[in-house]
Structure formats: structure tokens, C-alpha cells
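Shown here: the complex without one of its protein chains, the others still in place.
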Amino acid sequence: MTWLQAAHSALHPASAQADRVGRLYNFLLIVAVLVFVAVMVAALWAAWRRRPIDEDTSPARDARAHRVIFAGAAATVAILFVALVYDLALGRSLTRRATREMLTVRITGHQWWWEVEYEDPTPQNRVRTANELHVPVGQTVALKLASADVIHSFWAPSLGGKKDLIPGHHNELWFTPTEPGLYRMQCAEFCGLQHAYMALEVVVEDSKKFAQWINAQRKPAATPPDTLTARGKLVFESGPCATCHAIAGTSAAGTIGPDLTHIASRRWLASGRLGNTRANLAGWIVDPQRIKPGVLMPSNGLEPADLQALLNYLASLK
Amino acid sequence: MKRAVAAALMAATIAACDREERRFRELPPSASATNAVRQSELQPGGAIVEESTYTKYDENAYALSQGKRLYEGMNCAGCHFHGGGGIGPPLMDDEWIYGSDPAQIFKTIVEGRPNGMPSFKGKLGNSQVWQIVAYVRSMSGLGSRPASSARDDHMKVAPNLQLRKAERPRNSFLPPSTQQP
Partner (left out) sequence: MTAASPPVIDLPPAVDPADHARLRRTYEPIRGFYAWLASVDHKSIAKRYIATCLVFFALGGLEAAVIRAQLSRPENGLVGPDTYNQVFTMHGTTMMFLFAVPIMQAMGLYLVPLMVGAKETAFPRLNALGYWVFLIGGVFIYTGFFLNAGADAGWFAYVPLSGPEYSSGKRVDIWAQMITFTEIAALIAALQTIATVLKLRAPGMSLNRMPLFLWAQLVTAFMVIFAMPSVATGSLFLSFDRLVGSQFYNPAEGGDALLWQHLFWFFGHPEVYIIFIPALGFISQIVTTFTRRPVVGYPVMVLALLVTAFMSFGLWVHHMFATTVPQLGSTFFTAASTLIAVPTGVQIFCWIATLWLGRPVWRTPLLFVMGFIAVFTIGGLTGVMVASVPFDLQAHDSYFVVAHLHYVLLGGAVFPLFAAFYYWFPKITGRLMNERLGRWNFWLLFVGVNVTFFPMHRLGLEGMTRRVYTYLESTGWGTLNLVSSVGAVIIVAGMAVFVVNLARSWRGGAVAGANPWDADTLEWATSSPPPPYNFADPIVVTSRSGLWAYGDEIPVLQGLRTDLPQVLVTTVMDAEPVLRHIHPSPTIAPFVMAVIIGAMLIGGIFTPWAYPAGLVAIGVPWLMWAWPRRRSYEHQEELKGTFSLEAPI
């Protein structure tokens, strides 16, 4: 599993908002390059031009210089004004809320993972997951941002700008994805030891696939099909796992760590740090501190047989 | 001149700065307590000198802060509130029914106690329990005060840990049910 397939560049916009910001950036870039070239040409020419020995040093030259400087200042003001008008107009139009129906998702930042909860008027349709966000293409998604501990920031460069998650405040971010695909989001506000590894994958898919996904997420955990998997469920419920993690439909109802009801359906583990493979999951369960030192999940010494059973069980939670 | 001063300062205080160590993975002191809780004050022969289990968790700021996080996370506040007690006995006073020694508190958490204290054996790793032990001790001002934190980021429910006077523990070895009202 790599992030190579996931776009995470402001220069490769995949939402209506990011696209418009990209165009603003291109405009500002062109202006900047032209201004820079003009200033450097002027400076280098002024510095290295050949001066005749008997050059005129009268005050009239200074007066001409003043006029040139004034013209330069006026040009600067004009260019900046144009940029300013464009900035403000775009800013205003981007903050105008979409009037059509939005998919509302509540995102809560934790040290160092993302809690994702799909809102719905019907309580049993609400989906709680972690570190992965699925959205249907073409529909505006409104993210309600809150934090459980310190300030985090939600930033998917290809999908738009960022907004901070500030404890004690509610913030909102919305975007309208235009291209199906995978997009990487990383926390953009320094939040402690594992700020570097606090990522989330945004999956933009067509509405049919999205409906399939969310219906699967609404179901509780699958019942274990065989004894080894059942043993794994027992290991989960009776050991330290259930203290912090929840699996809907079992007695594990911990709220400190991510919800694991459908962990096998996710592509990433540990908030985008490890691909979701059996080997990675085993290493993560047994010694998370080696992979993300400082993370709040403790090392767990498990009997090898218990570990294999647990892995089987977690792999069954699609 | 500046270098000499800096070196002297470093040498003088280098031993004292375990407070700032962040240990993410380590072997905790032995899990089995060396002091069993006594049920009675009668004993044959001369007095036994009780050895105290010192743990470096007591002075480690990171351990105390993790201990506090676990205290909230494991819902210790559900019975003990933030030290004031309620369903369970208070933790910020000087009375320790089952002992204030770190090893004794460890046993209390891991094995549970009569009258409602659940056993967390198998639910928490040993080093996590030691972190909670250190935090619980700090609630009554034991351990290192500069390593504690002054307040939590929630409603104020307890006085400042850093400036709290240390409550000298009085160990009461008899369970509350034997003490008639």
C-alpha cells in the first residue's frame, strides 16, 4: 500500500474549490514572476550599466528619478489592487455555502487519529469510523470540525484549503469533489509527538459505490464464522483492546481509540502510517511504540496463538 | 566564561532531570508487590521495617500526565471523581485504606479490592498501571510536585496539584465494612 495513488497536491486540484484556488495561484505566480524579473533587470542594469566619466550629476536627474519611482509605486499599487480584488472576490464566493443538499460529516481530531462520523437524521444510519472518509463525487461535503484535545488542522491539498480543529470552537469546511479517486489528507497544525503521521484517506467514488460502502458500514460487526475467529473475538473483548476500542455488535465499547467495527475495509492502519496488511497489523498491535513512538496505544504482549486468532478476527471485520 | 558557567550548571543538575524524560516503552518495576497489605496490627516479634517501593514514575512528568489521561480514560473519575471521592473513597486525602506505597496501589488497581474496586488485570499494561499509580499518589501531593500539572483542560474540579500540600499518608488497614458507623 502506498500513497503514490493518492493525490495530495494543490497543483492537482480535484474539487471545485481547489480548482478555483489553483487558478488564483497561477495568476499570482505569473504576476510574481513578472515583477521579480522587472525588479532584477532594473537592479542589475542600475548596478552594472556603463557610466560615462562626465555624466550629468545635476539635481534635474534626481527629479527624473523621483518620477520613475513614483511611476513604479503607482504600478505596484495598481497590480496589488487587482490581486486584492481577485483575492477578496474569490474568498467571498468560496465562503458562500452551497444551497443544495450537503453530506454532513463530523470530524473530531484526536492525538493522533481522526474520528469520522457521518451524520444522519435517523440514528441507526449514523456511521462512525476512523482515518478514512468516503464521499460521493459531485456532491458537496460539509465537514464539521471539532477537536478532542489540542489544535489540529484538516488539509487535503487536492480537495481544497485547510481549516483548524480548535478545542472549544466549531469550525466548518466544505468541498465539492469533481473527480473520483484517492486523496491524502494530513494534519497541518503541530499537535505533538506524532503530528507527522496523522493522515487520512479521502475516497471519492460514484454515488452507487458510496451507497454500497455506507450501507456496509452501517451494519454491526460480522459474527465469527469459525472457532479461530471466535477465539479472536474473545481475545479482543476480554483483553486490553476493548478498554479503548469499540466494535459495534460486541461488548467492546471503548471510546478512547478508533472504532474498529469495519477495520478490514480500510486501506490504511495507524492513521495512514501502515498499509492494512496482516503483517503490519500484527506489528502494530504488538508494538505500536516502535512504529509511532509516543502514540497513546500501549505495547501489548500477546500469546502467539491469541495474536493469530485476533488477526483472523480483525480481518473478518469488513 | 559563559561555557564554564553552563558546564557547572549542567553538572550540578544533570542528575535531577529525570522529570523531563519521555519513556514510551520500558520495563516497569516488578509487577508483584513486595508489600502485602496487612489486615491487622498484631504481629509476633519486633517491628518489621516496611520497605517502600520507589518508582521513577513518581518524578516523571510524562508518566504523571499519561497517568492523568488514563485516569480519565478508564473512568476512575466515575467512582473516585477527581480525587474527592463519592462512590469510591477519596484519593486526595491522607487516608489510604490499602496503603499509599506504589506497590500497594498497584495491587489495588490490578487485583481490585472488596466493596467495589474493580480489577484491571489484563485490561491495562503494567507500565500504564504504574503511570496511574504515580498520578494517584500525586493527587494527595506525594511524589514530585514540579512534575505534576497545575490544572486540567476541563472544568475546575480540584485544587492545583503543583501547589498542593503533601498529605502524610495514614494507612488504615481495616476495610470500611468492618468499621461500624
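A few remarks follow.
Lettered A and B in written order, each chain numbered from 1.
The criterion applied here is as follows: contacts are C-beta pairs under 8 Å (C-beta built on N, C-alpha and C of every residue); 3 or more make two chains touch, one makes a residue touch a chain.
Owing to the predicted nature of the structure, the values given are computational and were not obtained by experimental measurement.
Taking every chain of the complex into account, the absent chain touches A, B.
Across A:Met40, A:Ala253 or A:Ala279, the single residue that touches the chain missing here is A:Met40. Interface note: of A:Met102, A:Ile151, A:Ile256 or A:Ala315, the residue touching the hidden chain in the full complex is A:Ile151.
Within the set A:Ala16, A:Leu94, A:Ala142 or A:Val286, the residue that contacts the chain not displayed is A:Leu94. Listed residues A:Gly138, A:Gly181, A:Gly239 or A:Gly294: the one in touch with the omitted chain is A:Gly294. Think of the hidden chain as still there; on chain B it touches residues 2, 5-6, 9-10, 13-14, 17, 19-22, 61-62, 64-65, 68, 146-147, 149-156, 159-160, 162-163. Within chain A, the residues in touch with the undisplayed chain are 2-4, 8-11, 18, 20-21, 24-25, 28-29, 32, 35-36, 39-40, 42-47, 49, 51, 57, 61-62, 65-66, 68-69, 72-73, 76-77, 80, 83-84, 86-88, 90-92, 94-95, 111, 149-151, 153, 155, 157, 160-164, 166-171, 184, 186-196, 272-273, 293-294.
As a working rule, only the chains that are shown with their structure count from here on.
For the pair chain A and chain B, the distance between C-alpha centroids works out to 39 Å.
By the touch criterion stated above, chain A contacts chain B in their complex at residues 149, 167, 193, 238-240, 242-244, 256, 287, 289-290, 293-294, 296, 298-301. Remark: chain B residues 22, 24-25, 69, 73-74, 122-125, 127-128, 153 touch chain A in the complex.
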